[in-house]
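Have a look at the structure below before the remarks.
Subset of chains shown; positions unchanged.
We just call them A and B in the order they show up, numbering each chain from 1.
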Amino acid sequence: MGIDELLSLLEGVRAGEVPVDAAASRLSSPPIHDLGHSQLDTHRELRCGHPEVVYGAGKTPLQLVEISRALLEHSDRLLVTRTTDDAAALLCAEIPRAVHHPASGCITVEPPDAGEGEGLVLVVCAGTSDLPVAEEAAVTARMLGARVERLNDVGVAGLHRLLGRTDLLREARALVVVAGMEGALPSVVGGLVERPVIAVPTSVGYGASLGGVAALLAMLNSCASGISVVNIDNGFGAGYQAALINRTPQATKR
Amino acid sequence: MGIDELLSLLEGVRAGEVPVDAAASRLSSPPIHDLGHSQLDTHRELRCGHPEVVYGAGKTPLQLVEISRALLEHSDRLLVTRTTDDAAALLCAEIPRAVHHPASGCITVEPPDAGEGEGLVLVVCAGTSDLPVAEEAAVTARMLGARVERLNDVGVAGLHRLLGRTDLLREARALVVVAGMEGALPSVVGGLVERPVIAVPTSVGYGASLGGVAALLAMLNSCASGISVVNIDNGFGAGYQAALINRTPQATKR
């Protein structure tokens, strides 16, 4: 709560327009919808422009239905990530407009008039095995209002596949670059564009890939500028931040 | 090189306006200024809006002077990071307009008419020991055109210091959040704003901080959305990406 809002509330209390109890409640009680197993922030869309995203892993199908319904009472958008097949089936059965994205395990609900989004987030993917992570990034960015394009199977061992698409690379307002194994693709992309690159290491690999740690370390040590990194396999996190960047309004001088 | 530029060059070849040798050279030779010890990209400012940044660590003072002079022939801006005191002294002696930022070890040259920058990058810093890293981020973002403000000593063990400044947090177009030890500050900041947060772990701490790895892992595992991470102590990388985000133009529908 900003200082303006606080002063206004206190003026209301002084003027007798706002009862003390209501002000106290307002100052100590944020708008939380308590389901027992979860505390939902139902005012998030008002504040942020998009509702709370539901992380599906570790929740039962019934819990996910319950949460989804509660959120859809306040919004006509929904994003659930990392659902199991069982949870996805139940959600699609119980929530008429729900769409299942099997490659990433996401469930989405969009308003009927959702366009193709604004700006451009480009999701670049090194290898076929990395596609589920890339897809999670793409669905997430799309749900947060970005137009999304994909560039798949352009790993650094065959550079011509990437170099033939530099125009597309440079058109994007933010790039998500997904790679496993040695995780070198973000450095190469970062050297070709002057836009923020969000790098996503994946757990694709074996032996000394250490479950994605090799790719993670490589990306953190990139010699290219303009790269930041999210957790291993965290397509959601990368798509979310890319969409935030894509929504950045025009900068102005003060 | 984009496809338009390529077609135009080839048309010039067909028309006889561009000699074959020149076209071959153009297609295979990027504009590199070769100093022996370094290959400088002197056209970068034309392409990117700012010249190449010089990473000072591991270069001799004389090499840094040589590189800086070469870059200043093509630009009136210069940023050298991680200089030693010796290198900084020589650079300031040899390059009249050079400014030394001792907290971060940066050297900068700015054009005389440089304003205070556009947009706002906010650099938030958990503790006093993290200040050199935060300062590197701030100087970098400033040199790439952003207006920069700082919020220091607001670690999570005393939340009221941060909660009293939420208006400033929400005003920023991009935030750099610097923390060592348990690295919790980016999660808290990320829960308070809906803007991209670039988290910088520092090597501040001892014992099981493992030289900053503890803070790095915490930031990668943040439960808040909209956070990405750079290497330990990499204030430059965070400031660079925050400035790129700050420069993002208004998104438009296609």
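Heads up, the rule we're going with is that a contact is a pair of C-beta atoms (placed from the backbone, for glycine too) under 8 Å apart; a residue touches a chain by one contact, two chains touch by 3 or more.
Computed from a predicted model, the values in this text were never measured in an experiment.
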Item to check | Where 2 copies are displayed, count of copies in the complete assembly | outcome: 8
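Note that only the chains that are shown with their structure count from here on.
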Next on the checklist: Using Cα averages as centroids, what's the distance between chain A and chain B in whole Å?
Outcome noted: 24
Checklist entry - Which of the residues in chain B come into contact with chain A in the complex? => result 1-3, 47-49, 53, 115-119, 146-147, 166-167, 170, 173-174, 194-196, 198, 216, 220-221, 225-232, 236-238, 240-241, 244-254
